[in-house]
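All protein chains but one are shown in place.
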Amino acid sequence: MKLVQKRSRKTGLPPGTLVHIGEKKADTVTMTVFDYAGARCDERTVTNPEELRPPVDESVIWVDIGGVHKLDLLEAIGAQFSLHPLLLEDIANTDQRPKLDDYESYLFLVMKVLSVTETHDLLVEQVSFVLGRNFVLSFQENGTDVFKPVRDRLRGGKGRLRQNGADYLMYALVDAIVDQYFLVLESLGEKIELLQEKVVADPKPDTLREVYALKRQLLFLRRAVWPLREATNAFSRSDCPFLHEPTKVFFRDVYDHVVQIVDTIETLREMVSASLDIYLSSVSYRLNAVMRVLTVITTIFMPLSFIASIYGMNFEHMPELQSEWGYPAVLGVMGLIAAGMLMAFRQRRWL
Amino acid sequence: MKLVQKRSRKTGLPPGTLVHIGEKKADTVTMTVFDYAGARCDERTVTNPEELRPPVDESVIWVDIGGVHKLDLLEAIGAQFSLHPLLLEDIANTDQRPKLDDYESYLFLVMKVLSVTETHDLLVEQVSFVLGRNFVLSFQENGTDVFKPVRDRLRGGKGRLRQNGADYLMYALVDAIVDQYFLVLESLGEKIELLQEKVVADPKPDTLREVYALKRQLLFLRRAVWPLREATNAFSRSDCPFLHEPTKVFFRDVYDHVVQIVDTIETLREMVSASLDIYLSSVSYRLNAVMRVLTVITTIFMPLSFIASIYGMNFEHMPELQSEWGYPAVLGVMGLIAAGMLMAFRQRRWL
Amino acid sequence: MKLVQKRSRKTGLPPGTLVHIGEKKADTVTMTVFDYAGARCDERTVTNPEELRPPVDESVIWVDIGGVHKLDLLEAIGAQFSLHPLLLEDIANTDQRPKLDDYESYLFLVMKVLSVTETHDLLVEQVSFVLGRNFVLSFQENGTDVFKPVRDRLRGGKGRLRQNGADYLMYALVDAIVDQYFLVLESLGEKIELLQEKVVADPKPDTLREVYALKRQLLFLRRAVWPLREATNAFSRSDCPFLHEPTKVFFRDVYDHVVQIVDTIETLREMVSASLDIYLSSVSYRLNAVMRVLTVITTIFMPLSFIASIYGMNFEHMPELQSEWGYPAVLGVMGLIAAGMLMAFRQRRWL
Amino acid sequence: MKLVQKRSRKTGLPPGTLVHIGEKKADTVTMTVFDYAGARCDERTVTNPEELRPPVDESVIWVDIGGVHKLDLLEAIGAQFSLHPLLLEDIANTDQRPKLDDYESYLFLVMKVLSVTETHDLLVEQVSFVLGRNFVLSFQENGTDVFKPVRDRLRGGKGRLRQNGADYLMYALVDAIVDQYFLVLESLGEKIELLQEKVVADPKPDTLREVYALKRQLLFLRRAVWPLREATNAFSRSDCPFLHEPTKVFFRDVYDHVVQIVDTIETLREMVSASLDIYLSSVSYRLNAVMRVLTVITTIFMPLSFIASIYGMNFEHMPELQSEWGYPAVLGVMGLIAAGMLMAFRQRRWL
Partner (left out) sequence: MKLVQKRSRKTGLPPGTLVHIGEKKADTVTMTVFDYAGARCDERTVTNPEELRPPVDESVIWVDIGGVHKLDLLEAIGAQFSLHPLLLEDIANTDQRPKLDDYESYLFLVMKVLSVTETHDLLVEQVSFVLGRNFVLSFQENGTDVFKPVRDRLRGGKGRLRQNGADYLMYALVDAIVDQYFLVLESLGEKIELLQEKVVADPKPDTLREVYALKRQLLFLRRAVWPLREATNAFSRSDCPFLHEPTKVFFRDVYDHVVQIVDTIETLREMVSASLDIYLSSVSYRLNAVMRVLTVITTIFMPLSFIASIYGMNFEHMPELQSEWGYPAVLGVMGLIAAGMLMAFRQRRWL
């Protein structure tokens, strides 16, 4: 999760030149094809991109490509489906802002898949979709299992998935990704609740570092989700001919989810900022407490020590020193001073 | 009032799958039906959802469902009124953002009911409405009494309620909920006024915690009310055929209320932020006061003690020690130094 | 000037129910009628609302009602001028946000009258206007003298007032209220200038409290004026048939004033925030000054006292003690140390 | 440069009443007329406003009025050019927000002239323009020399000025004023650069006061320039018949300048805020440095003094006192403690 991705390799190259930007997250590239129409559903793994082509009949195919770093493969797929060179460039560049581009004969959507690792880190991965009249291409950085529920539903044949067109499949895939965002929010929400406790009970620099790690994760989350708002809204309002009205209702539902996620992110951001304020206030309050102790001790013992040091002077003519009651009298005066001081502090509520 | 609701159970399920998200707030589900037209008003409790159906004549029915966790029941009601599966999904999910969805043959509105408990906590509950040509369905998490005034007016037959259609009933229900927001604001407003006193008089970490609890409650309030602005505005501008012009005037009034609530929330938020600034300033001012005492004490007694310690040295040749006036002279010098210091502090306004 | 008005009495009542919200600011309700047309101008006081009715000829009447807490009276007036029940509800509720509502046969405007008391408090009062084809109704909480200049101009017959229709009268009344806002701004501006001096010269908690009182007053001011921007703009763009083009030019002028007031409020808010920053910086700078004094004193006297205490030890074998020059030598060393310390402090600019 | 202008004199007067608001900046009112058409250019000074009138032929006249406090004069000019009373009121009121008003037969523009005095104060002066088909009236508070370059170009006859209509003259005048804003920005920019140095090198309350003076000047600047953005944009998009297309290109250029000025003001505001943050951080860092010195001194000398005071006790049975090596041993222990403390501080990087 670096602040800025390295893309220097790309500078100066002609536009449309395929350059893979980002970490290589998988060694091989997997290509899984689902070809279905109502009752029928064929699933196969493909290694030669020339086997892929848009269906000519009314069936729907979904090609799920895991890995975008093999540029010749991308080009071959692009040739099979007549994809624009800029689109291929965007797929290979994993540092894209989420967006929906309308290329008339197909729609191009870039999204981020978010997940939380076991060590509570945030993983960001890019997924690109191409939605044609009766095909969906999905390009993942590696073949994660975010689409597993959709694959299972396709295989099982239950629900609306097989009865509907490519647009509904596209919706199902996007919805699966957006559903994962809620899991990430849940994890972050729990961390923030824990943090708020820590920050009041024991403000330490480590806590501060946690606050900033959360701040940074929320920033990344926002960057991933915020532009999706516009993109999903564009889906539900698109006049693209192969997006059917009933599917648009489903996209509006995704849009609602994205808006809610954006809302929640803003709330979490405010709570993290509040945590920082609590941290500073706690530190500042503790400083006060420490200083009060220091002041009380100093204020009590300085006058007492001063009195003792007076009678420690070696003058020959100090009449008190000879007095039999001198010592107890001085001790008594000291006791009175200490008691008076303590009462003054109590009155000022310093103790 | 958790920052993020748990909805992991939902992840990976096909869209339109009914999953109840949120706490189960009631054991049984109650269904109350009001069926009225002008002079007539029948009220009955229903247990079998198949008894429910949209009226065929010009009467209006209102079905108030208390409890959204029984998913088969929701589905049965959905079947009776031909509700979209996504709509049912939204009803079962109590972590919705307020919104108005237009499904052409009915409108779907999600809102939050807010109330303040006796221990001054904020309770949030979701209510969903379906407004058809001559029916209103209201789904509450449990059957609270927020609609009691409306029920009473229906029973009594006074006012416009029975003379008007389903749209006016819908308005009456929404208005009842929005009216409760003012009560919540009143309670929060009072707490904030109290807090501002405390924060100046006695800034303690507990006060800080109260500030943050209020901040959080206002954040929740804003999340509940802000999107309602858009939704109620959409009502007053809707071209939906079963929303009559005279009723839209009433919805514009609700919209005005919501705008005023949003305004007040922003004011309260600013006052809470101001409280935090006062807290920090008070703590910082008190630190100054403490430090001044410390400095005054130290500055007065350090030189005096130093002088005393000089004449406590055991050198054999210290002529002052033998002088008869040595002791009173030293005491006099000490007195002068102390008086001079005090005057210097007075001049700098430290005392 | 409470943060949130008490309106609990209203909760649960049917819409359109008249409930007076706010303090009762007058005992009786006064009703003054001006009935004029060109040269003619009759002024009379009315006690029975049934005497009031919209003029049938081309004359204009202005009814100025002082007091909105007598609900039966409001209803009677509403009946005479066929006013919508929601409008009457809004008049009786003095906790309204400024707004302009178009009821087709009349316009309804709610505004706030602001004034500064002699003790520099801010007084907020609500005024509602109903503008019909040839009548203006104005509802004040009590009969203040904000309209006195307009009454005088009507009586005197000078200027455009009598020559123009109800719309121009309405403009004159609104303009009189907006003019008063400038007086309030002037008073606040002066207070803020004074405050800025105080905050640098002598930062005390009382000054802080003043800062917050001003912050709050500006917040109230903004809430009263901000929505008026939209309302006056709507006036100058309205296509309402009884708002004549020449009058709209005047309303555009009012709009310009409101925009300028909003601008000035924002400037004042920024200056108040700046005052708070000065306060904190001053306190923090003073803490530094105090701490430097403490450190200088401690750093000079601690080593000196330490040396003195060494020669106060009672070891039998301390050769320096017997030396004749021991005492003056030690005093000399102490003097050198003190001088060295002072020089070091001067160099660091601590003195 | 007061926060709020005094305009109480105006309250309660009928609209359109001429009242001069602002300081009287000149004693007499000067009126200079330029009457030109291509090759011809007559310049004369006028004392009687009745000599002024819009030209009937194709020549252009520019009347530059210096001083707006003589209200009868303003009225006489208004009568000659048929100006709307509200427009005259706006001219006499020097506390106007910049704006462009379209009165159909003429355009009315209010702007602020800004200049920096030799003592680095910001001077704000109001200029109003009336642009008719073939005349331009400019009203200044006093006759400054901001228009000198335009006068010179008119006299010299070079450039496009005499060949073009009144609209181009108007542009030239507005452009001359906007050009001056850049000078003000330059001066402020230099002050801010200087300040940033001071704030790190030597943070004093005086520096703080400078920060706030700059903040205030930028606030005034923004208030003067921000609304001009909209006004100049309106010029370049106006469909007013006597604004010719080629001139609109020039107004678009002015608009670009204004946008750039607004941008620069925002940048300067951010840098001033940054200065304040540096100030606070520097003060806080210095406090740390002071406290470290105090702590180091205290921590080293307190234990040493304590040891010395132990052997200053007068117990009869203290075997160490009789020991021959007691004194050097104690001195040695003291040296070790001091060395150990110093090493510990070095390790914590406090020294």
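Chains here go by letter, A, B, C and D, matching the order in which they are written, and residues are numbered from 1 within each.
One rule holds in what follows: contacts are C-beta pairs under 8 Å (C-beta built on N, C-alpha and C of every residue); 3 or more make two chains touch, one makes a residue touch a chain.
Because the structure is a prediction, the values reported are computed rather than measured.
Enquirer: Of the residues D:Ala79, D:Val249 or D:Val333, which one touches the chain left out of the display?
Expert: Missing-chain contact among the listed residues: D:Val249.
Enquirer: Out of A:Leu71, A:Val249 or A:Met291, which residue would touch the omitted chain in the full complex?
Expert: Within the whole complex, the residue contacting the unshown chain is A:Met291.
Enquirer: With the missing chain put back, one of A:Leu86, A:Leu194 or A:Ala339 would touch it. Which one?
Expert: A:Leu86
Enquirer: For chain A, which residues reach the chain that was dropped from this view?
Expert: That gives, for chain A, the contact residues 2-8, 10-16, 84, 86, 90, 95-97, 99, 101, 103, 202-205, 208-209, 212, 215-216, 219, 223, 227, 276, 279-280, 283-284, 286-287, 290-291, 293-294, 297-298, 301-302, 304-305, 308-309, 311-314, 318, 320-324, 326-327, 330-331.
Enquirer: Could I get the residues of chain D that touch the absent chain, sorted low to high?
Expert: Looking at chain D, the ones touching the missing chain are residues 148-149, 153, 158-161, 171-172, 175-176, 179-180, 182-183, 185-186, 188-190, 192-193, 196, 200, 249-250, 252-253, 256, 259-260, 263-264, 267-268, 270-271, 274, 277-278, 280-282, 284-285, 287-288, 291-292, 294-295, 298-299, 302-303, 305-306, 309-310, 312-318, 349-350.
One rule holds for everything that comes next: only the chains that are shown with their structure count from here on.
Enquirer: Return the chains common to the contact lists of chain C and chain D.
Expert: none
Enquirer: Trace the shortest sequence of touching chains from chain A to chain C and report its length in steps.
Expert: Minimum step count, chain A to chain C: 2.
Enquirer: Are the two sides of the chain B and chain C contact the same residues or different ones, given that same means over half of the numbers occur on both copies?
Expert: Shared-number fraction below one half, so different.
Enquirer: Measure off the straight-line distance from the CA centroid of chain A to the CA centroid of chain D, and report it in whole Å.
Expert: So the centre of chain A lies 41 Å away from the centre of chain D.
Enquirer: Quick check on chain A: which residues sit in contact with 2+ other chains?
Expert: As it turns out, chain A has residues touching two or more other chains at 312.
Enquirer: Using the contact definition from the top, classify how the chains connect: line, ring, star, complete or other.
Expert: line
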